[in-house]
Structure formats: structure tokens, C-alpha cells
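Some notes on the structure that comes next.
Removed: one protein chain of the complex. Kept in place: all other protein chains.
We call the chains A and B, going by the order they appear; numbering starts again at 1 in every chain.
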Amino acid sequence: MSYVIQGETGDWEVVIGLEVHAQVISEAKLFSGASTKFGAEPNDQVSFVDAGFPGMLPVINEKAVEQAVRTGLGLKAQINHRSVFARKNYFYADLPQGYQISQYELPIVGHGTIILDMPDGSTREVGIERLHLEQDAGKSMHDQHPAKTFVDLNRSGVALMEIVSKPDMRTPEEAGAYLRKLRAILRYLGTCDGNMEEGSMRCDVNVSVRRPDEGFRTRCEIKNVNSVRFVMQAIEYEAKRHVEVYESGGKIEQETRLFDPSKGETRSLRTKENAHDYRYFPDPDLLPLEFDDAFVDGIRATLPELPDEKKQRFISDYGLSPYDATVLVFDKESAAYFEQVAEGRDGKAAANWVTTNLFGALNKLGKDIGESPVSAKQLGQLIDLISDGTLSGRLAKEVFEIMIETGDDPAKIVDERGMKQVTDTGAIEKAVDEVIAANPDKVAEVQGGKEKLLGWFTGQVMKATQGKANPQAVNDVLKKKILG
Amino acid sequence: MSKLTDLTITQAREGLTKGDFTARELTQAHIDAMEAHRGLNAFITETPDRALEQADAADVAIKSGDAGAMAGVPIGMKDLFCTEGVLTTAASHILDGFTPPYESTVSANLKKAGAVTLGKTNLDEFAMGSSNETSYYGPVKNPWKKQGDDADMVPGGSSGGSAAAVAGRLAIAATGTDTGGSIRQPAAFTGIVGLKPTYGRCSRYGIVAFASSLDQAGPMTRTVRDAAIMLGAMAGFDPKDSTSANVPVPDFEAALTGDIRGKTVGIPAEYRPDGLNAEVQAVWDKGVQMLKDAGATVVDISLPHTKYALPTYYIVAPAEASSNLARYDGVRFGLRVTDGVRSLDDMYMKTRGEGFGKEVRRRVLIGTYALSAGYYDAYYLKAQKVRTLIAQDFKKAFETCDVILTPTAPSAAFPVGAEVDDPITMYLNDVFTVPTSLAGLPGLSVPVDLDKDGLPMGLQLIGRPFDEETVLQVGDVMEKAAGFTHKPASVGA
């Protein structure tokens, strides 16, 4: 898929790199024992370490180390057995120490790869530059008071993984696919809940444009974009802005920008002259972070099957299309649901029911799979009722609608509402006889060679049986009675 | 019996156990001395009521027979240690009114051992200085004066208040912290014993940070034995400090066997630069002779990068300080300047501009520069590489000796105001102590003699990592041989 901006002077290609801040799932903060839970009273989940009090010292949380390694393994990345924490120095109201403890020269995780699943079923690889551990800052609130900014340090010190991609993406869709895939991997791993709305996954977007085949041009960084849709919008806007600037003879300055979702625009936050000089240096309160192979192997042994492997297995074991497989592995719960439905049944049929009917119904209800009114077991039972001839496809769809509404088992619905498909030839013959008797002229037409009309007869019989007759049986009886 | 304020920890312990006096009496005597000698400006905050309460608790513990090693001993606490519910200033305007809701590990350990805290002692602002003249609360005066001269002398720094309190008999002992010599140099200037332990021996938790990779707390006492006792009470592994060493705390006092036969003492050639003060040289020679007489073998060693220790230190320490002191921003504690402030940056600038004194400002700016884009490699990285070489020098030297003997400071105490205007001359005070700090090694200063003006002079013993025992053992022998019994003018006969 190529995404090209056609300017007045020719075509432009977009170059995109993403920096994602993913909040590590852990009980306590990266360097203090305060809780990471969301929604507490302001400044309550704060230790004196998080508040940057004099003499307070950081002590690292082992869970954060584990989670970072786990994520690195999930990204097929190089795990660095020795990494170093560095201080990133700058002044801001919500940065109590006056520095953020992060990793600079030696991150815990090096190069890795993410495979993007594009909507057309194709795949594309994007390189991961690095993943490092760092502390989150607190929160500034600018709209609580006319003259003051309020500061809440509950988030201060929460562990983040900063995951930096290579500038490998070329379209807004690829950026979207990257974020969705990264989120899926993090959720599979249980290292981040991936909730962009609550800020547990935040994205900085680096955008530049260039003529096809030329080197990179100056990029701008758009900070803290908080949904996949906004990321795509911001890229589109920013790329167009670059093209317009270049084509009108201007120059793009390297700068940090903000995306305004209400206007769909980006605007300058600070220019390079005002760029921070972060004065990184190794944090002397912490020693180098070191671990051995056994530690990494221990984590590797507990890795779940990840989306890419699961997708391959679904394709080979269940005969699914790459598209269906991609949709099903998007989250762990859907994949598990599907597998339970498919167990001992036709995989393709199961996939079809899950991706089309179930996802469609859940979408309408605004529910996710965990809240589905129809359990995997029940959906499996429904499919069984089709295979044993109890239900026709059409009846099954009706039963499914009722299941979504009531949450009842399909057998119960079929029983109570008498929705069983009629295969009893006596009853079918009776209905066929009635339809034939009522339409002598049409019978004559069929007998005169217009066999296509048989379908009309089938429809009439189905109607007469409230759709419960087995359509194949109806066809057979009709043929026998009319054509002999 | 000698005056209560003349007692050592050892003597106090004995007297308290025997019931010759109570901890309350002992404490009251020191409170009286503290009040009588306010002219020294040794304390920023006095806490006599708390001290008496702690003394009463110590008396109970002593009676019931479960007294800690420091039970009932009145001490001074350098005002760099955060003390719960007691004003903690780091001698800086910027910490105005700061009352920590927590206690440093070292002060908590001392409390647990039964020590009685008389108050918070004065220091150079944020421990940056070698004369205790950078304190926002004014300079500390050395209890010692030149013979026949009434000029006030500096006590050294940065633990100048602690040194003056111990030398002036306001406290039996005091805590210090040492980043480049801040325990040892003031100890030498005031004729007392000061020990900077191995980096990692005492927890840094709750100590206002100056330079994290160098800061270390230690005891300031009147005898080597007291230093051994007090270090035992201060030291120990602390899970709250990632740089705290998980090593056992030995019985330091038990190391004082009085016998150093077979020990090898190294004498570094590089500590004998051209122009070394002749009296310093003479005291050093005397120390060498005393250790020889006691049966030690003396060998020449080389620490080739010694010359570069000070320039290394004056990059590394300010760089760390520039970052450590970023938290003093007027938002969560301490001073906040609001006059004419229109923006957040304005508030930072004015608060920090007013809150920091000149020396702190100088060091923060040097450190900021050394870390800034384009200069990091030339300054900070270079310094950290040289630091590696300095540490290697010591490692190599300790292949041929057990302990190293050097002067503690290049001179005796100087008059108040003599060096304040020239930072580099001031920095040279730490020339003999800084290399040890950069290498993280234990260093002990022991008073050995008076110079021709009647001012005390000390010698420094440097040991292997976590071998404070040898340092104390040799120091104890040297102390006995030196027989330093002089008292400062302020104490009287």
C-alpha cells in the first residue's frame, strides 16, 4: 500500500517513527513502595521518594525489571544483561526531583521487531529501536484555578516502558496498525493494559516527509497523542503541513508540537532553540542493573503464545484465512473464545460465527468479548445444532439473536419456541401438497421446463412451515412431486 | 572524676553503668556547655527538651540492663541528616522551615543505640565548603586559637559545627558527612578524630544529598576507640539505599588490639609535593616513626594519579550536586519566593537565586556546565575515567601495604575570612582527602601534634574497602603514641 502526498511539485513520502510510553503493570512504583492504582485522592499514593524530598533514595522494583524483559522477549528483541539508569534533568512543576530517572546509553532492551497486520491481510515489519524503563511524572492541572497550576504526584514514579520504533512506517494506517499490534502484544504479555484513554499507553509521533528515494528530512515530534485515531489524524495533518511548507519554499524547523483533537491540527510547543538540554548522566543513586541468562530464561518459560504465533497456528490448524486469523488473535480473550468454540468443530464455521455474528452483535451492544451474553460453550452448542440438522442456517441465526437477548442456551430456545427444523417427510409432503394444489399454473410452468421456478416453490413451503422445514428435504420432495 | 563534658564515650559508658552519674546529668552538663558556647555557632538548632527525654529513656534502659552501645551519650547531629519533627536546613536558606516527616537511617540507628541528640550542628551550605563559612547561619568558630592571637579560626568544613562541638566539649561525639574530606579535614583542624567509612558502609537514606557517589556519613569523636564504638552504631546494611553494602558490621572496638606488628604501612610519594608545608611534613615523619616504633613495616608506594584527584572531584561532585539540588524549587518544601513572580520559571529562578549561597551557586553552575550538551565528554566523562584510574592506583598500592599514612590537610586551621574569596585555594584544603573519597575507601584522621602556633594537626590513615578495622587498629596505636592531650582555648584548663 503506498501513501503518497501529491504536491504541486511532485510526490512526497511520509516517514513515521513512534515512541510509546506504556505503563508497566505492577502493584508499586518503579523506585518506591507507593501504589500505582488509578483514581486515588490527589497526592495520596505518594512516598517521599516520589515527591523528591531531601535525602530520599530510589530502590528498584523487581517486577518492573521482569515486565521490561518480558516485553522485550515479546518484541523478539535483544535483552541487555547490563543496563544503566540515567538522570534526565529538566525543571517542571510535576517533576519533583528536577530529573526523571530513565535509561539513556544502555537501555534494558535493544533492537526488536513488530509485524504489522494490514487491513488487506498483508503484513509488514517495523523495527524496534529500544525499550527502556523510566519513571512517570506527576500531573499538572491548569484549569482548576485562575492563577495557579495544581500538581498531583500520584503518578510520579510509576514505572513506564518507553518503546521506540525505527522510522519504518510510511502511512498513517501503518502507524495505526503498529499501535494496535503493540497494544495486543503488551496485553497478551500482561505487561501493560494498553488503555490509551486512561493514559496507560501514550504516544509521541515523529513525522517527516521526503521525496521518494531521498534521505530523511527534519522531523517534528508530536507529543502525547492519546488515541490511535488521533495519531493517524495528527500524522496526516503534520505531513501535509510539511509538504506545504516545503512547496512554498519554506524550511521545517525541528520542534516539539501538540495535537489538538478538536481542530485536528498540530501546533508548536517549543522550538529547537528552546529545546531542553537534558544533561543525561548515570544516576549515582543506582548501580548498573544486571541479571543473568537464568533470569531471562525463567521469564521466557512463562511467555504466552503471542499474536503472531497464534495467527499462524489458527491458519494451519483451523484452515482460517489470514484475515480471520488476524481478527481473532487481536486480543487474547477473542482468541481463547474462538478456540473454545472451534474445539471439536469445524474451525472455519466457528471463525465465521465469532467474527461475523458474535463480533457484529457485540459491536452493536458496545460490549467486549469478556461481557458477551453468549458464552463460547453456548455458541458451540448452536453450531452443533446446525451440524446435527436440528437447525437450518437461517433458524440458527434467529436462535442466535435470541441468545444475545436472553443469554439462554440454544437447546432451551429451540425447545421452548419450537424452532426445530422439520425433516419429517410426512409433514413436508403435506405442506408441498398444499402449495402444489394452490398453484396449478405454476406447476405447469415448471413442468414446461421453467425449473428455476422450483426455488419459488421452496420459498412458499418454507413460509408455510415458518422456516422450520429442512430446505434440502423440501427441494427433494418438490422435485419428486412436480417433475416425477 | 573529670568533668562530665570531658568524658569520652568509653568513660561515659563506664560511669553510667556504674551509676556514677545519670544520663540526665550527663546530658544537662552538655546542654549547659552548648548554651554557654553559643558564640562558637556550632549548632543551628538546639533540642534540649528532646535530649533530656532521650536521656531519661537511656537511664531507664541502663537500669534495666538492655542499654545500647551509645546509651545516654549526648551527641551533635550534623544538620544534613533529616530528623523527624526537627528542623533540617543543610545550612541553606532554601530549606527554610523544612521539618522532615521522616528520619535518616543513620540518626535512627544512633537513636536505637540510645544516643541522646543535643541538636543539629552547623555546616557549610549543602556540605559544600572546607571552612564552614558558607553556612546561611553564619560561620562556625574553631574552639582553637593561635597562641597569643585572638583571631577566630575556621573549624574546617563541611562538618565544622560537629567538629567544633566535639572539640569544644559541647558534645561527646557528633555525626559528620564526608564527600571530599568533610569529616577528616575539620577533625584535623579541631584536634579530634574523624572517620569517613567505606562508601556503602553507612546508609545515605535521609541525608540531604550533595554528591551521591561520594557522600558518606561517619563519626567525629575525641578518641579512636569512640570512633569505633560510634561507627558500629551508625553502620549497617539498609535496603532503602541501593548503594548500601550488604556486608556484616564487625565489632570495630574489638579490632583495637594495640598490636600492629607485621602490618605494612604505605607512604605515597605523590603526597609529598614541592612546597609541602614543612610542619605538615614534620608531623607526617613523626607519624611514620611512631608506627615503625610500634613494629609496623613502612614501605614507599606510588599513587600516580593523585595530582588529578582534585580536578576530577571538582567535576564529579558539582555535576552530581547540580542534579541533586534541582529538587529545591520552592514547590513542596522550604523557601518560595513569590515577589514579582509571573511564571513558573520565574519562581524557580528567584527562589533558587535567593535560596542558594554563592558557593552552592558556583558548584551548581559548574556541574550544570560539565553535563551540558557538547561538554559532557570533555568534562564529566573524562573525570569519571580519571576516577577509575585513581581507584586503580589504590587497588594496586594495597597489594603491597595494609594501610596508607598521609597528612589529613595541607595546613592547620586558618583564620575566618582568609580564603573565602578564592575558591581554588579553598579547594586545595581537600587535596589529601579527596582521592580516598573518589576511590570510596575508609579514611581516618587522628590528631597527632600542634603546630608552632599551637593549632592541631592530624594524620590520615587510609584502608582497603570495608577494612575500617585495620584503619582503626593502626589509628588507635598512633593515637596512643602521639599522646595528644591538648585542649582548645575555649575549654580552658
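Heads up, the rule we're going with is that a residue touches a chain if its C-beta (ideal position, glycine included) is under 8 Å from a C-beta of that chain, and two chains touch if they have at least 3 such contacts.
Note that in this section contacts and distances are computed from a predicted model.
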Consult the UniProt record of the chain that does not appear here and report its protein name from "Aspartyl/glutamyl-tRNA(Asn/Gln) amidotransferase subunit C", "Nitrite reductase small subunit NirD", "Cysteine desulfurase" or "NADH-quinone oxidoreductase subunit F". "Aspartyl/glutamyl-tRNA(Asn/Gln) amidotransferase subunit C"
For the full complex, which residue in B:Phe43, B:Phe98 or B:Tyr271 touches the chain that was left out? B:Phe98
Given B:Arg169, B:Arg352 or B:Arg464, the one touching the chain that is not displayed: B:Arg352
Which of these touches the unseen chain: B:Val60, B:Ala254, B:Ala269 or B:Leu365? B:Leu365
Pick from B:Ala165, B:Val331, B:Val431 or B:Val474: which residue touches the chain that isn't shown? B:Val331
What does the interface between chain B and the hidden chain look like in terms of residue numbers? 97-99, 101, 199-200, 213, 239, 242-243, 245-246, 305, 307-308, 310-312, 314-315, 322, 326, 329-336, 341-350, 352-354, 356, 361-362, 364-366, 368-369, 372, 379, 381-389, 391, 423-424, 427, 438-440, 465
The missing chain sits against chain A at residues 26-28, 32-35, 41-51, 59-65, 84, 91, 93, 140-142, 144-153, 258, 269, 277, 279, 282, 284, 286-290
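Following the convention adopted for this analysis, only the chains that are shown with their structure count from here on.
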Centroid distance [mean C-alpha coordinates] between chain B and chain A, Å: 58
What does chain B use to touch chain A in their complex? 81-82, 88, 90, 95, 98, 100-102, 104, 204-209, 211-213, 239-243, 319-320, 322-323, 325-327, 329, 331-333, 344-345, 348, 368, 371-373, 376, 380
Could you list, by residue number, the parts of chain A that touch chain B in their complex? 48, 51-60, 87, 89, 91-93, 96-99, 149, 151, 277, 279-281, 283-287
